[in-house]
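Missing here: one protein chain of the complex. Every other protein chain is in place.
The chains carry the letters A, B and C, assigned in the order they are written, with residues numbered from 1 in each.
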């Protein structure tokens, strides 16, 4: 499993999430608390929106705490919308191509969780990716496969619908060819205009997800686990829920791949 | 394009190919002479057979000349059969997974050349890889795809036949979906018992291939371009030819993917 | 030898120097024209000033052309003052600590050139670095030694004077313990308020230096070699000269370590 955090609001230095808080993402890469893997040292990444429609992306395989370049970037780069991730591999190689976030055009995506038994059906999963997006497949993670499949299903047109169908299709492959738990999915994605966060699992153990509104920075922090001990300020997100952040407003919606698949 | 060299004979330090000769592989990574790309600095790799049935594999993305670990390995490791490669990317990312040689079980494989327009049909190429070998697909190169497809076609049983069919299938995809030149293929592969080298192209410009018998080391050096100026000692290999090295004997055979495909 | 470029003016994306021009820094890392080493692939670095008094610093050992992180950074980061460098090692290891620019507090520094026979007196050179700055010594380059020594000599108070004395001291060590050419020094440094560029050598062969005023971007580009073929627009800087850029004004001054040393 992994840990991640996202921000949407007034421009903020990346380090306000990556390193400065008491239980920052770098701290979580060494001592995560709400997940089985305390150590998340198989790489890190940051995707940030600023002057361009497409996000910048910085990823590397070193543990987050030991990378001077990440520290410099985090200290210097300010952005109104960014996604940051520290990785604990669930099977695939340690390489930059397998680090989150993944980006494609304006979209960025990161994931905490797993598709059960993915190695048993990676070929079928790759084949779900449509021709237009196949060349963006650079690594071997289940996460990248979900993202690229969702792009092909119309992430541009119906973000939550496309993501739900993609998650549903991968869960279906796991049920037919893989092993349980079939789908654990706590993810964030953005097109630079809105930020989406989803918490879902095929069983009762969806990876944790919280959000918090920071009034002085007029924005929302969305995280795998709280960045500090101000417990009352962090809202836990129920499983089967999607959050849509648009400027300083937030909406919720149900997220139910199972239902979508039954309908199809 | 890339440069490579292979050895089969008495145990030899890897540096006798990697760094010591006048026009060693490291020299060729900076100043190759018989290829368009003089610089081959997009990574390197070495696969060597010694105490195990499966080969050791060391690959990294740094230019070969600047890696202290490679220098140490080359100075220390002796092997009777090894493959070494310096890479110039023909499109895919610079990452360890895209460096040659590739290995699987006892097999190792490296390639100089290109499958024309590969990005236009990478999906179909990946789909050629059979289920048993798909999980070994770690990168995005045409070379790795040829290798894994050949494994699925029975490289164990009929090495040259399987490789010819794999090359033919990829050439066919290029003719239908890609662009010319469709296939440039100068490759070496081994199962630890024999060393195979092939020179082939769909047109008249197969990447160069030479071999040389070293009597004092009782073995064969096979290379993209000669490691020194002892011109008379290096034999050029004609296009459409395969060499089979077995101990200190060498055989030649025709290598004709086109013919195989016509038969199929 | 190396290649570098610096900008001071209206905020500009780093890629306007790193990758977009016809003969960008990345192009120069593969095909430099005005230096002996055509290939400058032993690492790269960028230091940029923006929201903070101290600069951001991103350095890595990969060739500049193959680093996706650098490409993303260059595409996303805009800065009114930045220094960028691609390295060809003159002896010391390939490591991040030996890549330019070097930074300390508000200062950044990069160098093209060499102190002759540095390995013969590295110990004495290191000893020149004052106690307050010694812990900033992370690598083994002559360049970092010049920078840290200059800091100790009062770079804050008298930038050109301190740099001239530092260069003079290192040249002196080379004359006494090293070998010719004793000092080749084409450098740029900044405190975030002004940009300084110097061209100097102990002999007649100072590494090249040019500058150009871009009126539409209201600023100055300073480079090892021109970024494009607009020959008339690039002004060659004479040896023994320092340029001081302050906002959109430029002054010149003599740079003469020899004279300073005679006076001392």
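As a convention for this text, a contact is a pair of C-beta atoms (placed from the backbone, for glycine too) under 8 Å apart; a residue touches a chain by one contact, two chains touch by 3 or more.
Not measured: the values here are computed from a predicted model.
Peer 1: In the whole complex, not just what's shown, which of B:96, B:165 or B:199 touches the removed chain?
Peer 2: B:96
Peer 1: Just name the one of B:4, B:48 or B:255 that touches the chain not displayed here.
Peer 2: If we include the chain that is not displayed, B:48 is the one touching it.
Peer 1: Even though one chain is hidden, which residues of chain B still touch it in the full complex?
Peer 2: 13, 48, 50-52, 55-60, 68-69, 72-73, 75-78, 96
Peer 1: Which residues does chain A use to touch the chain missing from this display?
Peer 2: Interface residues of chain A facing the absent chain: 30, 39, 41-42, 61-63, 66-68, 89, 93-94.
Peer 1: What residue numbers in chain C mark contact with the hidden partner chain?
Peer 2: Listed in rising order, the touching residues are 93, 95-97, 119, 122-123, 126-127, 129, 131, 134-135, 137-138, 140.
Just so it is clear, only the chains that are shown with their structure count from here on.
Peer 1: Would you kindly state whether over half or under half of the residue numbers at the chain A/chain C interface are used by both copies, giving same or different?
Peer 2: Comparing the two copies, chain A and chain C contact each other through largely the same residue numbers, since over half are shared.
Peer 1: Could you check chain A for residues that touch two or more other chains and list them?
Peer 2: Chain A, residues with two or more chain partners: 96.
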